[in-house]
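Okay, handing you the structure first.
Left out: one protein chain. Kept in place: all the others.
A, B and C are the chain letters, set down in written order, and residue numbers restart from 1 in every chain.
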Amino acid sequence: MNVELCLAWMLRFSELVDAEADRLTALDAAIGDGDHGVNMRRGMQAAVAALGESPPETPGSVLVATGRALVSKTGGAAGPLYGTGFRRAGKALTDTELASAAEVGAALVAMLAGIQDLGQAAEGDKTMVDALAPAVSAFEASAGEGLAAAAEAAAKAAAEGAVATVPLQARKGRASYLGERSIGHEDPGAASTALLLRALAEVTTES
Amino acid sequence: MNVELCLAWMLRFSELVDAEADRLTALDAAIGDGDHGVNMRRGMQAAVAALGESPPETPGSVLVATGRALVSKTGGAAGPLYGTGFRRAGKALTDTELASAAEVGAALVAMLAGIQDLGQAAEGDKTMVDALAPAVSAFEASAGEGLAAAAEAAAKAAAEGAVATVPLQARKGRASYLGERSIGHEDPGAASTALLLRALAEVTTES
Amino acid sequence: MKKLINAPENVVAEALRGMAAAHPDLAVDHENRVVSRAGGPTQGKVGVVSGGGSGHEPLHGGFVGYGMLDAAAPGEIFTSPVPDQILAATTAANGAAGVLHLVKNYTGDVLNFRMAAELAEDEDIEVATVVINDDVAVEDSTYTAGRRGVGATVFAEKVAGAAAESGTDLAGVARVAAEVNDRTRSFGVALTPCIVPTAGQPGFELGEDEVELGIGIHGEPGRRRGKLAPARELVAHAMDAVHADMPLSGSVVVMLNGMGATPLVELYVAYAEVASWLEGHGVTVARNLVGNYITSLDMAGFSVTVGRFTDELLQLWDAPVQTPALRWGR
Partner (left out) sequence: MKKLINAPENVVAEALRGMAAAHPDLAVDHENRVVSRAGGPTQGKVGVVSGGGSGHEPLHGGFVGYGMLDAAAPGEIFTSPVPDQILAATTAANGAAGVLHLVKNYTGDVLNFRMAAELAEDEDIEVATVVINDDVAVEDSTYTAGRRGVGATVFAEKVAGAAAESGTDLAGVARVAAEVNDRTRSFGVALTPCIVPTAGQPGFELGEDEVELGIGIHGEPGRRRGKLAPARELVAHAMDAVHADMPLSGSVVVMLNGMGATPLVELYVAYAEVASWLEGHGVTVARNLVGNYITSLDMAGFSVTVGRFTDELLQLWDAPVQTPALRWGR
């Protein structure tokens, strides 16, 4: 992954978030407070703008800049969580100009660790972690087959992970306030994480 | 009209108001503030209670006591207007124990005058006056045929007068705030006045 | 109908119980339905009394206290109080220097207050009456019952209360109240109708994209129906109506009032538009109120009230006031 591909990833993520904002908001309205789509759109628009204003030179700095923009523009739970995740992922790539599939995998591992350090959510708590954790595992398992294949596997796992949050009872975030009533709804953060991995799969297949 | 008949009139008026309260309120909701039925019910229940507690000995004092109760329990525009009307009507009967049709007619004239003195409404202003004024004329015109016939004529005229308020634009009371939008609705006070005359017709025919 | 009540017919009585429990500075006479100052009337001070139908809270009971009303007579929902009740409020406010009746211009209110004033005079209480009629949505002509009294009531109660507190005599207190009324105009807009508890359903139906322009405070339809529009346009409609009736210039006191169900965040959005309308017309704001002051049950919407205060009136406005709904300076 070079800097262009990483920029394309962020751009595609922003596009997908924009296209799916209403769905993300509706998911959040059901078990949260109805702002996740709007938040993510605002955050990723700010990230894309920041990336456009001072284009970074390495994939790592793309992710760090994205993380910084998300922290300072998103708000809510998702802002600090995604923001920290992106920054950690970016830092894991150090100043590599061309990250291998294995290095991208390590960055995703760092992203997950950052989100879990901050949010303290375990798998099964019905959060974005339930999409990201299986995605990271799938990515690592397929990393030997190249970036596109690994990304495709990760996207599939993330999408499945998001859907698999439906029967779960939330133990973190706003949805946890609903107790058993959180069961039967897809977690909005898991849904946006699935978009993040889908974006990666799309840009890597195209390239 | 003796004291019993006059009491029966008030009782029947109270019953009719009670039965028609929702309709009166609905009429008031359309062009006023939706309380006329509730107001009249509260007022006439208080009047009936007062008449029961210290039963008057003449028709005139029945009407005065009714008026006093209406003033002190009804509120709104209808309370002072009906209250004053009843008190004036009662006073017009002086201490007669048996009022002739002509005397009852004079009492109704006094009622109308009392309401008009206080409220300054002319015929055509879309108020209770539009039911009462034709009723008084009809009563007087038929007074020679006896109380029951006169009351029947008055009830008919009042009912027609009430219906005839529908196309009018209000110039007094709350409905006047609506300007042209008051057109097309029956005036609630005219409707309750029609009940007053219907009550008179019913008790005089029965007796 | 979804209301936080026990029974529709008990709303006023129970709300008065709540007021009494909430505000130890108030005395509530439940039998006569009178809200007055716990300390009783101030001897030698002009008493200031208002009243009218309930459903406009905090008006009037919430404005009883130091520097504003001495007593209020709350009627049933949207139904003016009865003469005996107004007499009881007048007595509760009587410090032997006369009592001012501030009456909103509705037939029922005017008639019941007039009867009460007669009763009070029988008891040797001198009564002066100022009728408030500031609503520019209604033409003041022989074809109507005259203009409705709306937001100017809040202004008049504050100013008259301050004048009375400062020792002004009955004629003087009545004069400043009348002056406030003469110099103040209002206009209201409804986004939704309200539901009178005992009626159980709204007085009119409004589509998702409709508003009522020129409403009063009794859930009645307005002068005409309009399209739901941005706050900027609805506010401009209201301000234009006020301005057409009483050209605005110089410095004003303005109230952006919520009708009961409109949240404060929306009132601030609307107030931003009021402020910029005024700025655009070269008018400065001396003082303002933004909030629910004279409401119409659970109606969503707003009214705007603008007063061209003299220095004297502004000084009275600034005087200390300590009531449940308006408090400053102590």
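Note that in this section contacts are C-beta pairs under 8 Å (C-beta built on N, C-alpha and C of every residue); 3 or more make two chains touch, one makes a residue touch a chain.
All figures in this text were calculated on a predicted structure; none of them were measured in a lab.
Novice: For the unseen chain, which displayed partners does it touch in the full complex?
Specialist: The chain that is not shown touches these displayed chains: A, C.
Novice: Of the residues listed, A:R12, A:R88, A:K156 or A:K172, which one is in contact with the missing chain?
Specialist: Only one listed residue reaches the unshown chain, and that is A:K172.
Novice: In the whole complex, what residues of subunit C lie against the chain that is missing from view?
Specialist: Counting over the whole complex, subunit C touches the hidden chain at residues 2-7, 11-12, 14-19, 21-22, 54-55, 57-58, 62, 191-192, 208, 228, 230-232, 234, 256, 260-275, 285, 288, 290, 292, 295, 297-298, 300-302, 327-330.
Novice: Which parts of subunit A face the unshown chain closely enough to count as touching?
Specialist: 25-26, 29-35, 38-39, 42, 71-81, 118-119, 169, 171-174, 176-179, 181
Keep in mind that, in the parts below, only the chains that are shown with their structure count from here on.
Novice: Could you check subunit B for residues that touch two or more other chains and list them?
Specialist: Within subunit B, no residue touches at least two other chains.
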